[in-house]
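What follows is subunit A.
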Amino acid sequence: MVKKRLFALALPMFLLSSAVAGTKKDTVTIGTLDKWKVLDPAKAYDVMSCNLMQNTLVGLYGYKPGSTVPEPALASSVDISKDGKTYVFHLKKGMIFTNGDEITADTVKKAWDRVFKLKGDPAFLLTGVVESYKAKDKYVFEVKLKYPFAPFLSVVAFTVAYPVPSVFPENSFFKGDKYPASGPLMIKKIKRDRYVYLTKNPKYFDYKNVETKKVLIRQYQNAQTIRLALEKGDIDMSSSLTTLDIRDFMTNPKLKEKFRVYVSPSFVISYIVFNVKKKPFNNPKIRKAIAYLVNRGEIKKFAYNDILREDLYSMIPKNMWGYKPVFNKKPDVQKAVKLLAEAGFTKEHPLKINYWYPAGHYGTDVEKEAQIIKSQLEKTGVIKVTVKTTEWPTYLDYMTKGVLGMFRLGWAPDYIDPDNYVYPFLHSKADASLGSFYKNPELDKLIEKARSESDKKKREELYAKIQEYLWKDAPYIPLHQTESAIVADKKVKGVTNDPVYPRYYLLHK
Partner candidate 1 sequence: MNLKKIQLYIGIFIVAMLFFIAVFGPLLTPYDPIAISNATFSSPSLSHIFGTDALGRDIFSRVLYGARISLLVSLLAVFIGVALGTFLGLIAGFFGGKIDKFIVLLMDAMYAFPGLLLAITFTAFLGQGIRNVAFAIAIAFVPTYFRLVRNQVLSIKNEPFVEATKVFKVPLWKTVFIYVFLPVVPTLAGILALSIGDAILTEAGLSYLGLGVPPPTPDWGADLSTGQHYILQDYWWCFLFPGIAIFLAVLGFALIGDYLSEEKL
Partner candidate 2 sequence: MIKVDGLDIIYPNGFNAVSDIGFEIGKKEVFALVGESGCGKSTTAHALIKLLPKGTEIKGSFMLGDKEIFSLKEKDTRGVRGKDIGMVFQDPLNALNPLVKIKEHFFEIFVAHKVKEKREKLLERIKFLFDFIDLPFERVDAYPFELSGGQRQRVMFALALVMNPSLLILDEPTTALDVLAQKKVLGLIRRAKEEFSSATLLITHDMGVVNEVADKVAVMYKGRIMEMGRKDQILYSPVHPYTKLLISCVPKFNVKDLSIPEIPIDDYDVDGCSFAPRCHLAKDRCFAEKPESKFKHGRRVACFEIQN
């Protein structure tokens, strides 16, 4: 009897201690918080879906690893007409999907047909500028634009313009998760919200140069578990860690021994928005006074553990051409107090405002950021700030309805061009969507001119002028540009911290 019981106890112990083969050695495992939503270029507008498609499909254009300059991928070359309105793409021959279908100009046309017809979330990026398109020849694809649009190749490099295999239905969005691949990797196994298992695509044209064998992307629900999983060795790398954890990986000697942190600039910016229609922010003096008070260095230090943030003095990021720092670099309390006094606010009659940030949406550090901004503004003694927060969808609703007066947002670009940092924010056609309701006909004209100009030098001059308005009217206060960090086990090779998309197909052990 006793023996039996002992055995019953010992059995599970034995089972538990026996090693599980699990993830194989040649698999690079990535942990992430991002979840893919829909694997259809006509519909996908979220980071993870786009990343997966970028690694498994090819577009006419792509980006060179580690750069923001569009380079031909499926296309071998492009001819752009002098007026900048016609683009003729010449396709490489013999490019195929894993099901054997060749990718021709007609494949591209059909894919665009779907985008124009189905009008999915990212469709406006194409439909907004494209007048017409056709397959001129089996390997020649011609596009006519509504107006000259300089960043067009960047749009073509976005997944919305990718050719898709024939399993994607003509009249509806693709609902499955496995499709014939044309990119360096293909989806082998996939479970929503849990993991994606990618393997090398044997039919990829550049097959030999792909060193990756298998990539497993595991999805997590909180950043802390990712950190633990890294330490435990469940995953090899991740870019979803909090700044606090990243700082640990950068400084803790034990962790430094095993892991490496790859930091690179990204094109994500963070900024404060003023609803210029709402009192008291309809007064540019108040907006400017607040702009004078913001101390970016302090925010970085206290809220972001002094890493991965760069002070930003314009809405266009630093590492982008056309950047001109227009905002004041050092906080100036005296000037702010003077401006506030001009607007009628003094210590005896203080300005009472609300500052909003979205709960949870940008991580927990924004919470601290809000506290610091509050204390910076209150230092004058003239401003009283109440910090308010709400969950993201409600926040968006309040924003578009103009409820929010002064609030925090972030922006990740759709295409890498200064236009994507100017048009959506300052052009009157895009007003409601970003909550400032700023309108300025003069500026509209400048922006339109800048986006249709093909000469880069002239464009640069135009953007400099546009950025002057940014400081003059201050509908936004740029705060930081983020740097992205990947923490990876030193065994993992081929880690590129790409500002545009992560290249899983370069990873190997």
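How were these candidates chosen? In short, all candidates are chains of the complex that A comes from, given by their letters.
Just so it is clear, a contact is a pair of C-beta atoms (placed from the backbone, for glycine too) under 8 Å apart; a residue touches a chain by one contact, two chains touch by 3 or more; residues count from 1.
Everything numeric in this text was worked out from a predicted model, so none of it was measured.
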Going by the C-beta definition already given, which one of 1 or 2 is in contact with subunit A within this complex? 1
Interface with candidate 1, subunit A side, in the complex: residues 224, 227-228, 231, 242, 244-245, 248, 302, 359-360, 364, 367-368, 370-372, 374-375, 387-391, 393-394
